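All protein chains but one are shown at their positions in the complex.
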Amino acid sequence: MIDKRVSDVGEAVADIFDGATVMVGGFGEAGSPIELIHALIDQGATDLTVVNNNTGSGEVGLAALIKAGRVSKMICSFPRTANSTVFPELYRSGRTALELVPQGTLAERIRAGGAGVVAFYTPTSVGTPLEEGKERRTFDGRDYVLEHGLTADFALIKCRVADHYGNLVYNKTARNFAPVMATAANTTIVQAKAVVAPGDLDPETVVTPGIFVHRVVDVPDPAHESVLVAQGISYP
Amino acid sequence: MIDKRVSDVGEAVADIFDGATVMVGGFGEAGSPIELIHALIDQGATDLTVVNNNTGSGEVGLAALIKAGRVSKMICSFPRTANSTVFPELYRSGRTALELVPQGTLAERIRAGGAGVVAFYTPTSVGTPLEEGKERRTFDGRDYVLEHGLTADFALIKCRVADHYGNLVYNKTARNFAPVMATAANTTIVQAKAVVAPGDLDPETVVTPGIFVHRVVDVPDPAHESVLVAQGISYP
Amino acid sequence: MTQETMSIGFSRDEMAQRAALDIPDGAYVNLGIGIPERVAKYVPEGREVIYHTENGLLGMGPSPEPGMGDPELINAGKRQVTMVPGAAFFHHADSFAMIRGGHLDLCVLGALQVSQGGDLANWSTGAPDAIPAVGGAMDLVSGVKTIYVITQHVTKTGEPKLVESCTYPLTGPGVVDRIYTDLAVIDVTPEGFQLAELAPVVDYEYVAERTGAPLLPKPDIGKAAS
Partner (left out) sequence: MTQETMSIGFSRDEMAQRAALDIPDGAYVNLGIGIPERVAKYVPEGREVIYHTENGLLGMGPSPEPGMGDPELINAGKRQVTMVPGAAFFHHADSFAMIRGGHLDLCVLGALQVSQGGDLANWSTGAPDAIPAVGGAMDLVSGVKTIYVITQHVTKTGEPKLVESCTYPLTGPGVVDRIYTDLAVIDVTPEGFQLAELAPVVDYEYVAERTGAPLLPKPDIGKAAS
């Protein structure tokens, strides 16, 4: 029997270990799995490498995880946020490292990691400081840099509807990094606004096939990061 | 105004030129754009390089194009078919060249071509005759071969529903190579079983966004290759 | 059919049935064209297995009732199939991302030859007049976690198909984990071929004689414990 549902977010993240690499879905607040991140803060794992496009907002969700000192390294494209000073302070003090990756290269590295493509040549970043330390190679007269596939121990993502098999559909631009992160992690953990039985999703419209998903937890009424930030909430 | 509809298959393929590289969707008969291929036979372009997983069936569709002597080279993974001797005869006589590519590498090369990834390292074919002539490289103790992105002048594909912008959805396993081929061709030509106005497709379920599509032609009742073959039809 | 039922050892369906016993509950499985396709119908009751077909479907079901098929719902062997509740369609690059990325648990394939090191040759005899055709076999063996092979133990002319070193062009080196033949179940171990199970009637010597490389006997559990 295949049923990937777990009872709550605590159970879902229970085995995330110190030193793990964790991909976290979301672009800004859209798609950010806040409840899973808060469960990870409660759970206590530390020395994490986190992959996310940003570094969170205010002092909730990803920003709260960083503020709690649990993140030793961020891999992201845009670590600045108008309303968060959490990452900048830890970065400047040297307590959190940063691997800055162009956004498209980040997405492609994650896809490659999930697809068994160990490395690829991309034109992005050629002739810029972000090319430093990377192999440059010319194909047909144009220059490219070698980028490596990126994988993770865990992915934490959010979706609109999941079925028991872990088939997922998303909501609008909250889809963003989640489908590729789901493919690149050893254990993909999903918070879903609704969970349905196999057969309730149209097989033509499934975005993430269940093979990429390991745990599904029902979070029917997730918090909005922007609302929490506006309320001045600081987690925990 | 953006309206990619053209009036018939003849107009859709009119500018395919001698020597062009043409990607043709379909896996077996599922997704094979027979009406577009037949229009291409009528149109007369020759010395074509054709990219398709197979080499057609019977003497219709892709097999008919090959039989008409229009294909100087096939790039495919599985050129044998139980019920077609067209390609084998031309291949053995040296009149049609063959570039044999593992099926997953073929799909990934097409995706890479469409995604601006010029080349990538894959484990597939390492230690086999299909590795010959390719660069081998070790990453983290495992060997990979370098494969190059594949692009085309034209793609001919089939879908279930298109809108005027060229947004597409497919039918079941007829989807196969079409979405990646659409991204990798300068000009993507689509035969659709139904054409609808923008807004009639759910934006969450579009498989091929319209940016990848250049021409849409309404073919409401396409022929089934297996039926034509069973009837012993030979095109033209 | 007469020939098959007359032969010693497992029939084609019995080979598929024996392989099916080793498919774990909850596995994501790709079945190769031919005898491997038959495995699905023998998976023991109570186990839920999700079948992948590389042409873009996860959750493949059995063949449709006659006349009920859709020519656009086919498997990798281009035969009409059905889908189960909870299925998902995707395009070819995503399908092979699943394969290459190591997401499938198990693949069952046919073979021309398997070497004692687990090399598989199953796509070409290398004959000069043959049309080379590889399909997705190389992708499957390089990506899927566990590779099972179902094959006759010897060729029609009596040559061993389990060999020291493949003479046919390889599909992939060192990829096969277990082999189901008409005579035996054999594991590929770091020490070479290791007998796991004999077909009814045949004995170790009978199988070893027909194997083109050393065949380690089945470990004697009694001895090992003493």
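Think of it as A, B and C in the order they're written, each chain with its own count starting at 1.
Please note the rule applied: a residue touches a chain if its C-beta (ideal position, glycine included) is under 8 Å from a C-beta of that chain, and two chains touch if they have at least 3 such contacts.
Note that the structure is a prediction, hence the values are computed from the model and not measured.
Engineer: If you put the missing chain back into the full complex, which of the shown chains would it touch?
Structural biologist: A, B
Engineer: Which one, A:111, A:164 or A:215, makes contact with the chain that was left out?
Structural biologist: Spelled out, the listed residue whose C-beta touches the missing chain is A:111.
Engineer: Given the contact definition stated above, which residue among B:78, B:91, B:120 or B:165 touches the chain not shown here?
Structural biologist: B:165
Engineer: For subunit A, which positions touch the chain that isn't shown here?
Structural biologist: Spelled out for subunit A, the touching residues are 27-31, 53, 77-80, 87-88, 91-92, 98, 100-105, 107-108, 110-111, 122-130, 170-180, 207, 224-226.
Engineer: Considering the whole complex, not just the chains shown, which residues of subunit B touch the missing one?
Structural biologist: With respect to the unshown chain, the touching residues of subunit B are 1-2, 111, 113-117, 163-165, 167, 183, 197-199, 201, 203-204, 206, 209-212.
We take it that only the chains that are shown with their structure count from here on.
Engineer: By count of C-beta pairs in contact, what is the leading chain pair?
Structural biologist: Chains joined by the most C-beta contact pairs: B-C.
Engineer: What's the distance between the Cα centroids of subunit A and subunit C, rounded to whole Å?
Structural biologist: 37
Engineer: Between subunit B and subunit C, what distance separates the C-alpha centroids? Give it in angstrom.
Structural biologist: A distance of 30 Å separates the two centres.
Engineer: By the touch rule stated above, which residues of subunit C touch at least two different other chains?
Structural biologist: Residues 57, 83, 89-90, 93, 96-97, 99-100, 142-143.
Engineer: List, in ascending order, every residue of subunit A touching at least 2 other chains.
Structural biologist: Those would be 115-117, 204.
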